[in-house]
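Every protein chain except one is present and positioned as in the full complex.
Labels run A and B following the written order; every chain starts at residue 1.
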C-alpha cells in the first residue's frame, strides 16, 4: 500500500509539515529528511531562526504556508498551552493528519489529554497521537539498534495507518494502541520513573532497614549500653556488609516463592483455568526486578567482603593477634584445620553462587534474553536460579557452621542474622523439592497441559489448548 | 501491497481467527488486538472461559463460528494430538491460511512434523508454520527491542507472504525458511539447549577435569601417600584456583589457533578457493563461545584470588610467619625486593589481561557488537584478543618467575601446571608472530584478496571477488 502522502516536494518526496521550530521540531526534521521526506517547518517568525539550525532540504516558512504546503501529515511541535494560537489555521488543517507529539506534565487522572483537546479544537482534522515517547536525541541519531517503540493512537484508522507507516519508514517500531482515548496513557508514559521497579525497590529498602537496625541493636547499641563496648566504628562498613547478604538471600527466596504458591494453588484447585489472585499475578510479574535487586545486594556484599582485608581494622587485628600469639600464648602454630575448611567452603559457595547469579542477570539484558529460545530461558531462570539459591544457602550455612548451636550466638536473646535470613529461602527450597516428588510433579504437569480434576471437568474436555507461557513454569 | 485480510471486523479491521483458548491463544489475541486486528477465538465451550481473560475486541465463539468469521487467517493454537478433533471444520477451513504454532516434543528425526500432519489432515487449507519460537510472554509484552525472529515456512508462497506481513505488523521479524518441510527443523528449534555452546562447554569441562586431577595428584594425593602431608583442605578453593587459570589460558589459545591453521592452509595451498576441512569450519564458528568460556574461567579465577586473603588459612600463615620472624629467625626486615617485583608484575599483567578480555566479552553482547563496523570488530577481536593472550602469558611467566629452573618444581617428576598450560598459548603467539613476517604476511594478504599461486591459476584470474568476511581475517 503506497500511502497517499500528497503532492511531492522538489525531489519528488512527500512533503511533511511541522509547526514549531524548537529542538523537537529540528530533530524531527533532521530525521525526516534523512529518511527521504521533504519538510516544511512553520514558524511564527521564520526569519529569526539562525541559518544552519535546520538541515538542507527543510524549508522555513510561516505557519500558514507550512500547513498549506503539507498535503497530508502535519506535526504539531509546540507546547499544548499554545494550541489555541493555531485556530486561525483551522481551514488549512481541515482533512489533514495532525500529529500530537506532546507529553503530559502531571500524572493526574480525569482530564482530557492534549491530543483530545487538539481534536476538539480541530474537529475537521484527523488527530493522531504519537512520537511523544521518542526523545529528540533518538530522532537525530536514529535509534541505532532500531528498538525504540512509538506508541500511536487515533480515532481515524486510515490516518493512523499513515502515521504507522511513516514511523516505520523513520526506523522506529510503531505500536497501535487503539482510539484517541489511549492518548491519556501515552502522554503520561514519559513521566513514569521505573514504574516496574517500585515494588522491588520498596521491599529491598524495608528489608535493608530491618536487618541494619537489627544488627545495630545487637552488635552496637546493646553492647554499648550493657558493657560500654565501643563498636560504633562498625556502622559504615561491617554492619552494612552483614546486612546486605541477608537482604540478598531473602530477595532471592522471594523470586521463587510466587512460583511455588502458584503451583500449590493449581494443585489444590485441580485446574489451571481459574485465575490467580491479583497480588500473585503482580508478584509473578516482578520476579525479574526482585532477582536483579538480589544480585545487586549480593554483588555489593562481594565487593565489600573483598575489601575487608584492605581495612585498617583488619591490619590492627592481625597485628594484635600476632602479638598475642608471640607474647601471650607463645603458640608457634595457630593453624585450625576446621576453620580453614569453613572459610574455604563458604567462600567457594559464595563465589559460585554469585557467578551463577551473574549469568542470570546477564539474561535479563534485553539483547541477550531475546536471543534465547524458551527452553534456554527456562533453563536459565529455573535451573540456574535454584542452583544460585542452593549455593547461597550453602554459603550461609557454611558461614554459620556450628556457631548457631552455642548460646553465645544468642547474646541478648537475639538470634544471629544469618539464621533469620535462612528461614524463607529454606522454605522455598524444601517446597521446590516436595513439588519435584513424582506424585505431585506428574499431577502438576497434567494440570498445566490442560487436564482438570473431576470436580471441574465439563461435559467435554477443555484440555487441548497450547500453553507455552514460560514464566508460569519457573 | 495491501494484503487481502478478508472481511472487516466491527472497526473495519481484518478479522483473525484463533482455535483454542489457552495461554498462547490469549497472548496472541492480546497482541493481535494491540496491533489493530479484530480477533475471534474459537473454543469448544466458550461459555466456560472467565470474563476478562481475553481483552476487549476479542469475540469468544464456538470453533465453527470462529472459523467462519475469519476470512483468511486462522491460528491453530491447540496441542497437535488434538488436531484430529478439527476434521469436522474441514469445509470451513478450506482455502484459508491455517497457521500451525506448535512445537515438537522430541528431537527424533524421520517423522512428519506437526505442520505436515496438519497439512495432510486439511489438504484444502494452506498450512503455514510459524510463531512457535515466540513465547506467550514475548507476544504479550511486545518484544520490546524488536529483535525476536519468527521462523516461517509454507508450501504456498502467497499464504506465506500474508503471514510474513502479519508477523511484521505484530512487531516481529519474519524469516522465510522455504517450504513446509522446513517445519521439521522449526518445530525443534525451541527444544535446543544452547546448541552452539556444546563444544566449548565440553572442552572446558575436560580441561578442568584434567588439570584439577593433575593438581590433586601432585599437591594432595602424592604428598599424602609419600610423606603423610594433609593438604586436603586445599581441595575446595586452592586447587580450583590453580586449575582455573590453566583452563582459561588454554581456551584463549584455542580461540586463536584455528585462525592460524586456516592461514597456514591457505599459504600451503596457495589459494583461498579450496574449502577448509569441516572440523576447521566448525572450530572457527565456535571461537566466540571458547573465548567467553575463557573469560568466565579467568573471571572466576580473579574473584577467587581476590578472596585469598580473606581465608582463615591466609591469616594463620601470616601469624605463623610473624611468629617465625620474631621468635625463630629474629629478622627485623623480611623484605625481598625480587619477590615484591614478581608479585606486582604478575598481578598487573593479570589485571590488565582480564580487563582486555572484559572489553572483548562486552563486544559479544549482541547490542554492542552490532554497533561496531567490521574494522572495529576486527580490531577488537584480533588486536585486543592477541593483547589479552600476550598479557595472560606474561601473567603466567611472571607468576612462574625462575621457579621452573629449580628441581623442587618437578616434585614427583610432575612439571608445574603453569608450564603445561603455557605450551599451547606460546605456540599460538609464536605462530602469529611468524605469520606477521613480511614475506608470509604479504603473500597471505594477496591470497585473501583472491590471488592464486600458479599451480591453481586458470586461464584467466578469479581474483576479483569481494571478500569481507571478518572472522576469517582474525
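Here is the rule we use: a contact is a pair of C-beta atoms (placed from the backbone, for glycine too) under 8 Å apart; a residue touches a chain by one contact, two chains touch by 3 or more.
Treat the numbers as computed from the prediction; the structure is a model and nothing was measured.
J.: Where the complex has a chain not shown, which of A:205, A:279, A:323 or A:412 is the residue touching it?
T.: A:323
J.: Per the definition of touch given earlier, which of B:348, B:364, B:390 or B:453 contacts the omitted chain?
T.: B:348
J.: What does the interface between chain B and the hidden chain look like in terms of residue numbers?
T.: With respect to the unshown chain, the touching residues of chain B are 1, 144-147, 149, 157, 160, 173, 175-178, 273-275, 302, 305-306, 308-309, 318, 321-322, 325-326, 331-337, 339-345, 347-348, 351-352, 354-355, 365-368, 370-371, 373-377, 379, 449-450, 458-460, 462, 464-472.
J.: Give me the chain A residues in contact with the hidden chain, please.
T.: Given the touch definition above, chain A has residues 1-2, 11-13, 20-25, 27, 34-36, 43-45, 48, 50, 53, 77-79, 81-82, 85, 101-103, 133, 135-138, 142-148, 171, 189-194, 230, 233, 236-238, 240, 296, 299-300, 303-304, 306-307, 309-313, 315-316, 318-320, 322-323, 326-327, 365-367, 370-371 touching the missing chain.
Throughout what follows, only the chains that are shown with their structure count from here on.
J.: Taking the mean of the CA coordinates per chain, how far is chain A from chain B in Å?
T.: So the centroids are 24 Å from each other.
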